[in-house]
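Quick notes on the structure that follows.
A single protein chain has been omitted; all remaining protein chains appear in their positions.
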Amino acid sequence: MKTIDERPVQVQPVRGTRWKKHHAEDVAGRSYTFICAALLIVIILSIVYFVASKGLATFFRDGVSLGDFLFGTTWDPEGNNGEPMYGVLPFIFGSFATSVLAALIASPLSICASLFMTEIVPGWGKKLLQPVIELLAGIPSVVYGFIGLTVVVPFLRNVFPGQGIGIAAGAIVLSVMILPTITSVAADALASLPRGLKESSFALGATRWQTISRVILPTVLPSILTGVVLGMARAFGEALAVQMVIGNAPHIPRSLFESASTLTSVITLDMGNTVMGSAHSNALWSMALALMFMTFVFVMIVRLLERRHRI
Amino acid sequence: MRAKLTDKIATFFIVVFSLLIVAVLVGLIGFILVRGLSHIDWHFLTSVPQTIREGGGIGPQLFNSLFLLVLTLIITIPLGLGAGIYMAEYAKPGKITGTIRLVVEVLSSFPSIVVGLFGLLLIVNTFGFGFSLFSGALVLTIFNLPLMVRITEQAFRSVPKEQKEAGLALGLSKWKIISSVLFPVALPSIVTGTVLAAGRVFGEAAALLFTAGMSTPRLDFTNWNPLSPTSPINPFRPAETLAVHIWKINSEGLAPDAAQIAAGASAVLVILVLLFNLFARWLGGVLYKAMTASKRMG
């Protein structure tokens, strides 16, 4: 090789005040953003700590056994009929019954809506349903409760035996509230399918429904399940809308149209009337602890579903 | 052919159910507006509620909702932006990042009543802020933060990578790139998302029952001293918001026109949330156009 020319290129890095400025900027930026992110961890740890410390007092300080608490069917914390009883099974039942029922009602509707948006009429179907879903998501829960009280409950009262309040009313109201959750997850899942999947099915001569039912839905089923679980979690944690239509009797109902309660509804009603530190109050905190625990369970289920789906 | 018949039937049901959902929405909003709009007038929007008499209004509650929203956003936006930027630009795959993601996921699924209870315990009682706008704002921040973080992170991640590289090659510091190159590009999405989140915050009630409270002191709207107890902008006073008020009327409505007040208040709430939605879209679109379109020389 020939010798290459050797004159300098003038790139001497120089230290000076400018160096200080931009490195100070970087340190400040990194610290500020990290603190904000770390704050999230601090927040959740605080929530868990405080709710748990109050919630566990029921068992450790007031001497209620976990079994009596979770499986007892009598809720009488003020001891109106003798000894105070802290059985919360009616509320656990109510929460699960409304959430599961709401998910059962909402899931088929959501799947239809998402199919409508992505498969049946992809052009204006999306333009129509997307804003509808977003609006449904934006309506505040108290308004849902109000409509439940003034429309759903009277309707149920007229059509079915009973007062119209209860698990059915709660489930119906909740199902509309969780429709957006399930629909958006399902629609996203459908939209991210590779086109080849559909096209190869059509190329084989399948009808659209055959393609949907045999190829598309089985493929996105894990994602849709994720949406359903998220919807259930939302329903499980909903307080005011449910409280307004469920009746709030602390019993396990014998029908869908009899007054019932959920974990959230009893907390809403009773918390304001109890003395902080009393056994009654602590029992409510224990229910809050149960709600928090279920949130973790729901998130874990979602994560498990996502992990299994990741090929 | 059976397959073709099944296809037609299935399609029919899919369309019917989808249109059913549209009908439900239209019905919901129609119902609220029909029942409530007639009750809304200037008097309703500005006067105080009556406990047992007719003719109560929602003035203070409306103000509380708006003011509380502003307070919440003031706290949430810097925190949400910071955390979102960290997740998008600084976080490396690892334990801390994974933990933060899990926290965001869990917090966003948390029942809002539990967050409210936490606020009651820590902010209202332990820190001693009592039932107040400030307590409510802190709790709403916790409630809103996961969404803000997600919005910000997504907005920054969708900025083309080449923008960052161009900044690096010019010798800009990382923070300068984030704040002056990436942030303006991410801004339209962040604004849209924030206004939509604000709509959610505006309608939230469960978290406020035991933090901002279920009552409002007498407010003197001529008193703008934030430290005075009758001033509407004193953040340390109890503040029943519109959403909480609707719930309260429905559970213990003693006034004879409770049903109409609830309907009117619901209508106001729904209309405002709709406006937030529309405003979010419009503003995001305007910002995006301003950023990318050519401007004519004046």
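The first chain written gets the first letter, and so on, giving A and B; residue counts start at 1 in each chain.
The rule is simple: a residue touches a chain if its C-beta (ideal position, glycine included) is under 8 Å from a C-beta of that chain, and two chains touch if they have at least 3 such contacts.
Keep in mind that, in the parts below, contacts and distances are computed from a predicted model.
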Response to the item:
Of "Zinc-dependent alcohol dehydrogenase", "Spore germination protein", "SRPBCC family protein" or "Phosphate import ATP-binding protein PstB", the UniProt protein name belonging to the chain not shown is "Phosphate import ATP-binding protein PstB"
Practice prompt. Taking the full complex into account, find the residue in A:H22, A:K126, A:K198 or A:H309 that is in contact with the omitted chain.
Written response: A:H22
Fill in: Contact with the hidden chain (one of B:G27, B:G98 or B:P160)
B:P160
Discussion item. Among B:S173, B:T194, B:T211 or B:N234, exactly one should touch the missing chain; which is it?
Written reply: B:S173
Practice prompt. In the full complex, which bits of subunit B touch the chain not displayed? Write them out.
Written response: 92, 160, 162-173, 176, 180-181, 184-185, 291-297
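What we mean here is this: only the chains that are shown with their structure count from here on.
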Practice prompt. Would you mind pulling out the distance in Å between where the CA atoms of subunit A average out and where those of subunit B do?
Written response: 17
Worksheet item: Can you name the residues of subunit A that touch subunit B in the complex?
Response: 22-23, 25-26, 28-30, 32-41, 43-44, 46-47, 50-51, 54, 108-109, 112-113, 115-117, 120, 125, 128-129, 132-136, 138-143, 145-147, 149-151, 176, 179, 206-210, 212-213, 230, 233-234, 236-240, 243-244, 264, 267-268, 271-272, 276, 285, 288, 291-292, 295-296, 298-299, 302-303
Worksheet item: subunit A touches which residues of subunit B in the complex?
Response: 3-4, 6-7, 10-11, 13-15, 17-18, 20-22, 24-25, 28-29, 31-32, 35, 78-83, 85-87, 89-91, 99-100, 102-107, 109-115, 117-118, 120-122, 125, 142, 145-146, 149, 172-176, 178-179, 196, 199-200, 202-206, 209-210, 214, 243-244, 246-247, 250-251, 259, 262-263, 266, 269-270, 273-274, 276-277
